[in-house]
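The structure appears right after this line, and notes come after that.
The complex appears here minus one protein chain, its other protein chains still in place.
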Amino acid sequence: MDKQEKRNLIARRVASEFKDGDVVNLGIGMPTLVANFLDSNKQVILQSENGFLGVGPAPEPGQEDPDVVNAGGQPVTILTGGACFDSATSFGIIRGGHVDATVLGTLEVDEEGNLANWMVPGKLVPGMGGAMDLVVGAKKVIIATEHCTKKGEPKILKKCRLPLTATKEVDLIVTELAVIEVTLSGLLLREVAEHSSLEEVQEKTEAELIIPEEVGVLK
Amino acid sequence: MDKQEKRNLIARRVASEFKDGDVVNLGIGMPTLVANFLDSNKQVILQSENGFLGVGPAPEPGQEDPDVVNAGGQPVTILTGGACFDSATSFGIIRGGHVDATVLGTLEVDEEGNLANWMVPGKLVPGMGGAMDLVVGAKKVIIATEHCTKKGEPKILKKCRLPLTATKEVDLIVTELAVIEVTLSGLLLREVAEHSSLEEVQEKTEAELIIPEEVGVLK
Amino acid sequence: MKDVLTPTQAAQKVKDGMAVMVGGFMAVGSPNRVIDALVEEKVKELTLIVNDTGFPDQGVGKMVAADQLQKVIVSHIGTNKITGEKMNNKEIEVELVPQGTLAEQIRAGGSGLGGVLTPTGVGTVVQEGKRVINVDGQDFLLATPLRADVALLKAHKADRAGNLVFRRAARNFNPLMATAAELVIVEVDEILETGSLDPDEVVTPGIFVDYLVRGEVQDNG
Partner (left out) sequence: MKDVLTPTQAAQKVKDGMAVMVGGFMAVGSPNRVIDALVEEKVKELTLIVNDTGFPDQGVGKMVAADQLQKVIVSHIGTNKITGEKMNNKEIEVELVPQGTLAEQIRAGGSGLGGVLTPTGVGTVVQEGKRVINVDGQDFLLATPLRADVALLKAHKADRAGNLVFRRAARNFNPLMATAAELVIVEVDEILETGSLDPDEVVTPGIFVDYLVRGEVQDNG
């Protein structure tokens, strides 16, 4: 499974979490891919925190509108029925619980649902942008991430070591190996990829996983 | 001097306080009259706290627009260059210091610049509406009032007895008898009406007035 | 695609004892058909959050007269004598709030803030029972968020996606309340096909709206 296949697997699985009518904010990077896998039978409305609802696909080359970009600065379109607003309104929507789900990548996530995805002290300090508000405000926080770092180390930890983005806000973790739900008792393994195994998932996860009687198949 | 003449005298004098470009909010009742006396050589922009800037004169009979009323519910017009907004924005304009002057009537005002104009316990409890925000937020608070109550008792007191609208916010008091500035040392008599006298003004004012060397003529 | 309800269907969504926000300023920008239906349905013991109680025969004033309210959170009741009478007779609890504070409380409720600090009301009876928070030497009152079970609003136009535009002074509290209630029902003069409104002209995005009701302009035939 190459990198792109992993990313597509994760994105497809995340997309299946949404219900008809959901308002969803997709973070920069892999989460943006989720848009490619939305079920056309459901209306999912995408919010872009730089100020609009109704994010549509990238325009045809040459049709880019410099004023229509997503929060990552990439050219997109605004679908029929969309609406534009200022940044206070945008984060009123986010913080006020009007976003049903947000999908974010992460550096670390832990068994309490804490996440750290905005800085590595002394190395990488891009700033939190809208991430802290999104994680606190969205009804459901979905982490879409490769299971391990590039070096092969676990990203799903007992306790985050990097500076947190927010405490106890993560609801679901989707990786190329597993789907893991954050519960009050810990991390509950929901699904394991068909190319993987319970053993591999636990081995690559620092936190101890709760294994229910039935574990689904991620494919 | 009949009641209407008094009111016109007060309104005309208040109108002369405004500078070109001022944003002004006129309270309900006598303050509304001030609009009739604005200097046409100055652009004074009237704000209506129910949600627009650019209040114009009453429409011709039959031309009333049910959605265009002032904060007292009377039909008005919106001048060219006006703008409409919601109540949070409206009070953001007011509280944020973007209104240069507000003109309000009052029940009582005192030598510290306190005013009481929103309730008489046990009798009249209309509510403060936008008055408390206007008095706190406007850069200049002008009280436009008859000098005494209907019973002939002073309205300009040593200390307000009714529940306050705000503390120490009044800048200027204009009555049919006098123009009085609220200063840190007390009430400074600026002008006396040509039909009145220093003695009459002080007699009808509970607070002691500071009389400067030169007192202007209110006419 | 938002469902369009009749005024009666809309009124039936409001249950006894609910907290209800109603848009409008002295009955301008009030959802009059829905209010009439609410009066007919005799829903009662409501907590009403509204700028003012209108007039005895206009706007939410009709609900005051019909004894449907337990409590009103409001900035002004002076244009409706019945409210004052019922307040004095302890038939209605009236909580008076400065208008700008009321607007911010509703906005805070809709935007996930724990409150805002306002200078308005410091040193007045409004301060009683409020937390005073000093910032850089100045006292402010903590205005806490307001939310409701239902918001009954009035807009000028809506598209089928629920995007709203308002007209003149009829905008007032309507866009704020749209963000701060579990269920949002909007009476509109005109319902347009989705795509008729430019995204830049939308004032309230459709995600805030649950149901539409046709107002008087379209439905008087």
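A, B and C are the chain letters, set down in written order, and residue numbers restart from 1 in every chain.
Here, a contact is a pair of C-beta atoms (placed from the backbone, for glycine too) under 8 Å apart; a residue touches a chain by one contact, two chains touch by 3 or more.
None of these values were measured; they are calculated from a predicted model.
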TODO: Would you list the chains present here that the left-out chain is in contact with?
DONE: A, B, C
Open item on the list: In the whole complex, not just what's shown, which of B:Gly29, B:Pro57 or B:Gly97 touches the removed chain?
Closed with: B:Gly97
TODO: Would you mind spotting which of B:Gly81, B:Gly122 or B:Gly152 touches the chain that isn't drawn?
DONE: B:Gly81
Open item on the list: One chain isn't shown here. Among A:Ser16, A:Gln63 or A:Ser87, which residue touches it?
Closed with: A:Ser87
Open item on the list: Touching residues of subunit B against the unshown chain: what are they?
Closed with: 23, 45, 52-54, 78, 80-85, 88, 91-98, 136-137
Open item on the list: Need a quick check: the contact residues on subunit A for the chain that isn't drawn.
Closed with: 48-52, 65-69, 71, 73, 78, 84-88, 90-91, 94-95, 125-133, 136-137, 163-167
- [ ] Provide the residue numbers of subunit C that touch the chain removed from this figure.
- [x] 104, 108, 112-119, 133, 135-136, 138, 140, 142, 144, 165-168, 171, 199-201
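Just so it is clear, only the chains that are shown with their structure count from here on.
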Open item on the list: Quick check of your reading of the touch definition: is the inter-chain graph here a line, ring, star, complete or other?
Closed with: line
TODO: Write down the pair of chains with the top C-beta contact pair count.
DONE: B-C
Open item on the list: Nearest whole angstrom, what separates the Cα centre of subunit A from the Cα centre of subunit C?
Closed with: 35
- [ ] Using mean C-alpha positions as chain centres, tell me how far subunit B is from subunit C in Å, no decimals.
- [x] 29
TODO: Pull out every residue in subunit A that's touching 2 or more other chains.
DONE: none
Task: Set of subunit C residues in contact with two or more other chains - done: 107
